[in-house]
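The complex is shown incomplete by one protein chain, all other protein chains being positioned as in the whole.
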Amino acid sequence: MANATIASPTATTISGRRYGSVSRDRRWALRWSYFFLVLFAIFFLTPPVYMFITSLKTSAEISAESNPWWVYSPTLANYIELLTQNTYLTFFRNSAIVAVLTVIITMAISVIAAFALARMKFWGSATLATGVFLTYLVPETLLFIPLFKMFAWFNETFDIQLMNHWWTLIILYPTLTVPFCTWIMIGYFASIPKELDEAALIDGATWIQTLTKIFIPVALPGIIAATIFCFTVAWAQFLYPLAFTTSTTELVLPVGIVTTLIKGDVFNWGQIMTGALLGAAPPLIIYAFLMDYYIAGLTAGATKG
Amino acid sequence: MADIAARGPVAIAGGRSSLHKLMQRKSTIAFLMALPLILLILTLVAYPAGYAVYLAMLNKGMTKFVGFGNFDFLFGRETFWMVVYQSCLFAITAVIFKAIIGFVVAHFVHNIPSKGQRKWRGMLLVPWVIPPAMSTLAWLWLFDPSYSAFNWILAGFGIDRIPWTGETGWARFSVILVNVWIGAPFFMIMYLAALKSVPEQLYEAASIDGATWWQRIWYVTLPMMRNIIAITALFSLIVTFANFDIVRVLTKGDPLNTTHVFATWAFRVGIESGDIPLGASVSLFMVPILAVAATFILRDITKRGSEV
Partner (left out) sequence: MVSRKVSRRRFVASTAAASTALVAAPFVRGAYAAGKLSLGLWDHWVPGANKATEDVIKAWADKEKVEVTLDFITSQGNKLLLTTAAEAQAKSGHDILAFSTWLPARYSEQLVSMNDVVEPLIKQNGAVNGTVEYLGKVGGKWLAVPATVGSQMKGPCSRIDLMKQLAGIDVQAMYPAGSPPKADAWTLDAFLKAAEACQKGGHAFGIGLGTTSDSVDTAGAIFHSFGAVLVDAKGDITVKNDKVRQALEYYKKLIAFLPEDAPAWDDASNNKWLVSGKGALIMNPPSAWAVAKRDAPKVAEQCWTHGFPSGPAGRFGPFLPFFWGTWSFSKNQSAAKSLLTAMSQPEAAEKMVIASGGYDLPSFEKLTTFKTWAEESPPKGTLYHYPNPHNHQTLSIAAAPAPHKIAEQIYTQGIQTQMAVRFAKGETMDKTLDWAAKEIEGFMRN
């Protein structure tokens, strides 16, 4: 399965060429495909486009009873204001650090653990693999109050305050990312032929060497997919930062935008939309570059799980 | 970890005679390698989850142990059953539509020449990439009672303004719509990858047998994609069931609590109304439902997996 997926780009090129040259039947199918794709693209892109339109408006124009789909007096004021505001840049920086560190920690934990669970089998490893999946079923809405209590105990015992610090999120986010990433990686590792590591072991490689020299390179698409997944989750998380951080110096982007640009019953729509668009940019860029790996990696891992 | 790596070669040096020893060592190494994962899950998921179970068995003031009293109480509440109903309706409908739209779109993308595919894929993936808390705000603004840009368009066609979030039917439609919008691209990507892994020969064989395009989808594509469809649906079901942001931002459960799902109602009861144990009980209630769904789907996948 994994091989088939990895090899798929070639397969498509071949079939694509064939599709292009066939009968009128196919050409009609192609036209219909484009037609529906355009329809779906409109559905998928309307909100972001509307966000963009709104981000170019002044607050007076947003409040006006004019055509909401048109900008009569475009302005970059919202962008300028946000990008020169230190609070917003702080959110951006916090988000970036939290997301990157979460990715590193998650990948370290889950790749190593997935290798152990997929290849090395120890007492209880099967149970653990299922357990990892089950943690995915525990909603975070259930966890944050017990976590408050645990943090209180931690503060009393070690005198280290975990509340209201952005780095606390680096401890918390892996709980959301590690189960899925481990699970994907178990699936991916399982699809690697056994002969490969057996040969390596017989040649005298250690388990660690087998992992770093053989498994990681072969499973790279899976690792990249898991990394992207992890980054997306860490970048978009909302409830944990909302519950655990308060000061403007500690907030991350989505929560920062919602809590500083909406005040009481007054919404600052232009800036909210601007902030949201700017906040969506990093994951968009990552996807644009790494999409192929993402697709290949996710499917191979998930089907084998 | 470096310690283990250093000791590794020694074990190998012992040669084949110490293979047994190596195997013994193997399980220890493996356990150590999985240890960070185990610790993370135990301290930050399992323990708090257990604590939440304990919380769910306390009285409102958190002073007395009441066992299953909170659940007993919930089962007698009309609102609770409405939340159960709405959560299921929300999650199941949304997942079905995500799956259908994802499949259809993936099919069309797969149909067009591969040169253009990247571009379309990229465009269609946008909803999934924007943090949901942000994009839901955009929808809130599109649905706004006074400024709805959708209603503005409808007005252009002479259609009355629609109470997007104001009336039970429409409000349920709206929250599901937004969820589908956010989630469908993920299905599209997964299905697209699965479509690409279906061997071309199968289609050719089917064409030779005179199969229509519908038969090709039904007898070739769908069976080949079975696993990926199930697994994507399962993960999406879990996430959709536990959804908080969308309902919270769009309707806050209004009108008349008819759009509340487990997470938002738990929040309303636990945090806003100050009954933490009851809130924990509500959140807890979605775990068994999800576990049942997960068992069925996973079992089905393993069964199919061994058949193929």
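Details
Labels A and B are assigned to the chains in the order they are written; within every chain, residues are numbered from 1.
Everything below uses one rule, namely that contacts are C-beta pairs under 8 Å (C-beta built on N, C-alpha and C of every residue); 3 or more make two chains touch, one makes a residue touch a chain.
Computed from a predicted model, the values in this text were never measured in an experiment.
Counted over the whole complex, the shown chains touched by the missing one are A, B.
Contact with the chain not shown here comes from a single listed residue; of A:A64, A:I104, A:L196 or A:I285, that residue is A:A64. Shown as candidates are B:L32, B:V104 or B:I271; the residue that touches the absent chain is B:I271.
Across B:G116, B:P145, B:P223 or B:P288, the residue that sits in touch with the chain not pictured is B:P145.
Contacts to the hidden chain, counted on chain B, fall at residues 59-61, 73, 77-79, 144-147, 163-167, 171, 248-249, 251-257, 267-268, 271-276, 278. In the full complex, the hidden chain is touched by chain A at residues 59-60, 62-65, 85-87, 90, 145, 148-149, 151-152, 155-156, 161, 163-164, 242-244, 246-249, 255, 258-260, 262-267.
By definition in this document, only the chains that are shown with their structure count from here on.
Mean C-alpha position of chain A lies 14 Å from that of chain B. Residues of chain A that touch chain B in their complex: 1, 4-5, 8-9, 11-16, 19-20, 29-30, 32-34, 36-37, 40-41, 43-48, 50-51, 54, 62, 67-69, 108-110, 112-113, 115-117, 120-123, 125, 128, 131-143, 145-147, 149-150, 171-172, 174-175, 178-180, 182, 204-209, 232, 235-236, 238-239, 253-255, 257-258, 269, 272-273, 275-276, 279-280, 283-284, 287-288, 291, 294-296, 298-299, 302-303, 305. Of all residues in chain B, those touching chain A in their complex are 1, 4-5, 8-9, 11-12, 26-31, 33-34, 36-38, 40-41, 44-49, 51-52, 55, 101, 104-105, 108-109, 111-115, 117-118, 120-135, 137-139, 141-142, 147, 149, 152-153, 181, 184-185, 189-190, 192-194, 196-197, 199-200, 213, 227-228, 231-232, 235, 238, 241-242, 244-245, 262-263, 266-267, 270, 276, 279-280, 283-284, 286-287, 290-291, 294, 298, 301.
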